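For this view, one protein chain was removed and the others were kept in their places.
Chain nomenclature is as follows: A and B, assigned in order of appearance, with residue numbering initiated at 1 for each chain independently.
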Amino acid sequence: MTQLALVIDLNVCVGCHACVTSCKEWNTSGWAGPMVDQNPYDASPTGTFFNRVQTFEVGTFPNTETVHFPKSCLHCEEPPCVPVCPTGASYKRPDNGVVLVDYDKCIGCKYCSWACPYGAREVDEEQKVMKKCTLCIDRITDPKLSERDRKPSCVLACPSSARLFGDVHDPDSEVSIAIRERGGYQLMPEWGTKPANHYLPRQKTQMHIDQDELTRVDNPLRKEDLTTYTGEETLDDVAW
Amino acid sequence: MQDPVSHSDSNVGRVEVKETTCYMCACRCGIRVHLRDGEVRYIDGNPNHPLNKGVICAKGSSGIMKQYSPGRLTKPLRRKAGAERGESAFEVISWDEAFQMLEERLSKLRAEDPKKFALFTGRDQMQALTGMFAKQFGTPNYAAHGGFCSVNMAAGLIYTIGGSFWEFGGPDLERAKLFVMIGTAEDHHSNPLKIAISEFKRRGGRFISINPIRTGYSAIADEWVPIKPGTDGALILAITHEILKLGLFDREFLVQYTNAAELVVDDPSRPDHGLFYRAEMHVEEGCFDPQNKLWWDRDIDGPISTHTPGADPRLMGSYTLEDGTPVKPSFQLLKERLEQYTPEWAAPITGIPAETIRRLAHEMGVMARDQKIELPIKWTDCWDNEHESVTGNPVAFHAMRGLAAHSNGFQSIRALGILMTVLGTIDRPGGFRHKAPYPRPIPPCPKPPHGPEAVQPNTPLDGLPLGWPAKPEDLFVDAEGEAVRIDKAFSWEYPLSVHGLMHNVITNAWRGDPYPIDTLLLFMANMAWNSSMNTGEVRKMLVDKNPDGEYKIPFLVVCDTFASETVAFADLVLPDTSYLERHDALSMLDRPISEFDGPVDAVRIPVLPPKGECKPFQDVLIELGSRLKLPAFTKEDGTRKYRDYPDFIVNYETSPGSGIGFLAGWRGKSGDQVLKGEPNPRQWEMYAKNGSFFHHELPRNYQYMRNWNKGYLHWARAHGMVRYAEPITLHLYSEILQRFRLAAQGKRPGRQPPDRLRKRVETYFDPLPFYFDPLEDQMVDTRRYPLNALTQRPMAMYHSWDSQNAWLRQIHSHNYLFLSPSVGIENGFKDGDWVWVESTHGKVRCMCRFSEAVEPGTVWTWNAIGKASGAWGLSADADESRKGFLLNHLIAEELPAHDAGEHLSNADPVTGQAAWFDVRVRVYKADDKEPKMTSPQFKAMPRLPGQEKKRGKWQAYVAGVIGKK
Partner (left out) sequence: MHPAFSVIFLTTLIGAGQGLYLAMVTGQLYAIAQFVEAQKDQFYAIGSLVALVFLIAGLVASFFHLGRPERAWRAASKWRTSWLSREVIILPIVMALVFAYAAAHWMGWTNPLFQLGASLQVDVTLLLGIVGTLASLALFVCTAMIYAGVKFLQEWHTPLTVTNFIFFGAASGFMLAAAYSAYIGNPLVTFFGTWAVILTFVGIGSRLMHLRRNGRIKRKSTVQTAIGVRHNALVQRSQGAMGGSFNTREFFHGQSDRVVDMVRYAFLILVFPLPVLLIGAAHVTESPNLPILAFLVQFVGLMAERWSFFAEAKHPQNLYYQSVA
């Protein structure tokens, strides 16, 4: 069975929010739209977003790491939001594992959001139904789009390619290889939700320098041996 | 609900895709605008575009909300008769009336005194046109925003290596192995840099970020080196000291391609002290470095012409020429200068341990020496030496406003240029690489006018409003040595102010110093808010009147797309279009988007009709130029030459028959020529077909070592990019600066500075890089104001541009002052508290947020999130004005009166770069009884005529339809 997912590389995410707004602009006019904004030009503007970028600080000065952390629906393999839905509006697609909401069936009881430990679901405060990341289902399955474009909007937008997309059940896929080779991990594994989305951790490149590399054979200072004899007295003049 | 798998956008409506260029920031990525039934449905990156390769940022993805923002202006407006300026009491007028007003006023000014008209623009990307308009009008009072942005970065490096970062050049991260980023926030060249850094990291490159704050790009650095603001110069000098001391420099590169081995006269008693010793030989005057200088040859132990085949010059030592002239290689002078700058010296200044400084030097030096790159590319240098390969050292740097926006920025940046040079990384693989039209001569040829006589009624300006002085004679001063420009650029106060000093225009014009002006035309520059230092006072100056009741700045014209804070102060408002509604040329004549591998320029082509009566500012200028009968816009018979901007772009040539125009692609009658060629009537079409950009990839052997690459330089000359195919030797030692210093010392015949400025010019025009405390530090009590306050631009917001954007403002609706918890503990406040931030100049109240990712002596905030109440189409109680704040209120636009003058700009004494980041502050808790609101507050700006009604509580956007409830 195919399980589509995102793999997010925290090693290169600079926290630019490109995934946040590219998601919004695609989906508000797409199958999953509209994504309503409340108080759009007033105090406390708020609205429906399927994806957010958050910032965490790790450690204390000067050993501080700033971690930018994009978060959207993780498309769990055991999605706790699905069985609790009383109407069947929340469902996981059998063909590709994407977790979706059928707005026509949703009664807006928000129970699915309580049952999601990740805070991945939002209620559309105007349409009064639950909405969430669809992995741009209407892009990735649209045969009228070019193959290059058949990816979630956030993945195509991401300037640092921090978002990989593919089938985590296919061991040869780019995402599976990245998870395997880069130590990809899941969020809150303690709940057994088996998120399909994975995160790749930070890695550090260090440089080690030997003393030899500093006292060099090719040292150009050797060319500037400036002790030329200009006639002053030396031991050669006074001793034997 | 429909099965999403059977849903296709193309079944919902009529889908069209149009390719143009983004303008949500100054990066200029290629975009595809997807229209559904004629309305914008989606904007994504153009995968074929060389700059962004299909990616797009948060701002670019939110272009829709800029297009449909209720903050947009839609009609020309005139301040109502009797209404006070600043009250936003406007009446709608027609474009005809607007043009008539301008024509009458400006033609009178042009006939009487053209300099009474001043044109200043923001980050407009059309300086080629605006500058030309000013020149044609005859006024020298023109500049764009560079003076308060990053002119130090441009000048400091261009005066050293003939190119600079961003549009001019950048780090070759494809081949670098060590990348050092200094003083760069999330700004400048954002998408290309994000692409490059992530690929660099994936390849295992080592990335070090030197910055007081760890956000954005710095977040993913392998090592963060926190540094005290304004001390980058000290760090760079100490690193260079260590590299020289250990011999980790690239000797061969220094000898061949820089003035390191060239002999400098070393006799303080002589008038030519500190100048290169020049052999007697005829040199044609031109703006290039004549090759009539000497090396001291190791083998013959005597002087020899530079680049004599087989010569092996000394880099160090002290020599006496046959005529008795004591000389030293300039590298020796550099070494002597650097002796004092030990890591131990720099440690307390920068807050970086000496061990770390030393290690940074070792990493750079060892990486450069031991990981050499060799590419099998044959090339020929300017001295006809054939090279079998192109070599490089894989250490790359990137730096930006963190270095630039300090009063010591020019010298710090020159120090960086020198560090990059001693590591042998200029226009070589893995190091710094130029982008066309750079490299240019040091300095480039264009010069400002030389005196007041350049300004004559009804005559174009004699010279370019902005240029590159190489000697005191190039300054734009009167007989007393005082400024001719309203911003005092190119005067002895800021001799190398190559981007002007927009930040002082309003203050100077208000004071009438050097003279009052009549009309100030501002385009896209938010001078009543985030583009001014001392914002509160500047707003008062804009409404201040003479005793006769006339405003001190009598006529203010503002052209903008949005109801910005500055619009409130206009006498005449011209509504500009959005970037999706207009033609634009991102021209080789301005700052194009070239790649390392060759020239690239781009255009915008409208995808939507203008909203309301919006008119592109370019068309306004063409119309005005035609009405005023400026020569470039008028045929010989006095009739109008260009129909509109698109017509102008295609047909304008810099001079008749020059073959050089705004666009470099598809020139020649049939579009088969590049860079130079006859106008091509189908040029727009050809750009449109190619995704709105033109990319000319140079042959591989023209892509490197371009300062000295004979093939490249001749190609560049043949294509009109440079005047001389002469080598561009790197200025390790700056003779240009020494010329100004000699003049200040009274040793040089010709122009000399006024006495009050002699010491200043002598001090700061040092031909060798040196470190000094930023001017504000020298003048304020740093114990009372112990903290440095900085701003950064967040990645999802371009200065003040995006608060009108419903999506982006949800990410940054207001701003906090970020500071180390230690500052809070010392001053008795907690995370989230309301605090006062106070400088010698003013104070603001805001909320604070503790952060471990900031150097403890620094406080900072996101730039220009705070807005004046009611501006930008926001409600009067929007977060931006109630919880957001602007740091500008704390920053003076002028230094306190001192020996050198009463009203000197708070700027770099060499370039006039606004010293935003010099500001010193203290922070203390606001009283609990004070209102929970930022201070200062300003009277709310009302909605303007023509601006859309308030949107309401809900907004549900679906492809151009804004659902409301």
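Heads up, the rule we're going with is that a residue touches a chain if its C-beta (ideal position, glycine included) is under 8 Å from a C-beta of that chain, and two chains touch if they have at least 3 such contacts.
These numbers were taken from a predicted model, which means no experiment stands behind them.
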item	value
Interface partners of the hidden chain - shown chains only, full complex considered	A, B
Of B:Ser813, B:Ser839, B:Thr858 or B:Gln955, the residue in touch with the unshown chain	B:Ser813
Residue of A:Lys110, A:Arg150, A:His169 or A:Arg182 in touch with the missing chain, whole complex considered	A:Lys110
Where the unshown chain meets chain A, residue by residue	17, 20, 39, 43-46, 48-49, 52-60, 65-67, 69, 71, 80, 82-89, 105-111, 113-119, 121-123, 125, 127-129, 185-191, 199, 201-202
Touching residues on chain B - with respect to the absent chain	809-814, 816, 818, 849, 851-853, 879
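As a convention for this text, only the chains that are shown with their structure count from here on.
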item	value
Touching residues on chain A, where the partner in the complex is chain B	11-18, 20-22, 24-26, 28-47, 49, 55, 57, 59-62, 64-68, 95, 100, 102-105, 125-127, 134, 137-138, 141-144, 148, 153, 156-162, 202, 204-207, 209, 213-214, 216, 218-224, 226, 228
List of chain B residues in touch with chain A within their complex	1-2, 4-5, 7-10, 36, 41-45, 47, 52, 54-62, 64, 70-71, 178, 186, 190-191, 194-195, 197-199, 201-202, 204-207, 214-220, 222, 224, 226, 246-249, 251, 298, 301, 312, 314-317, 359, 362-363, 366-367, 369-370, 795-796, 804, 806-811, 813, 820, 851-856, 873-875, 877-879, 882, 950-951, 953-959, 963, 965
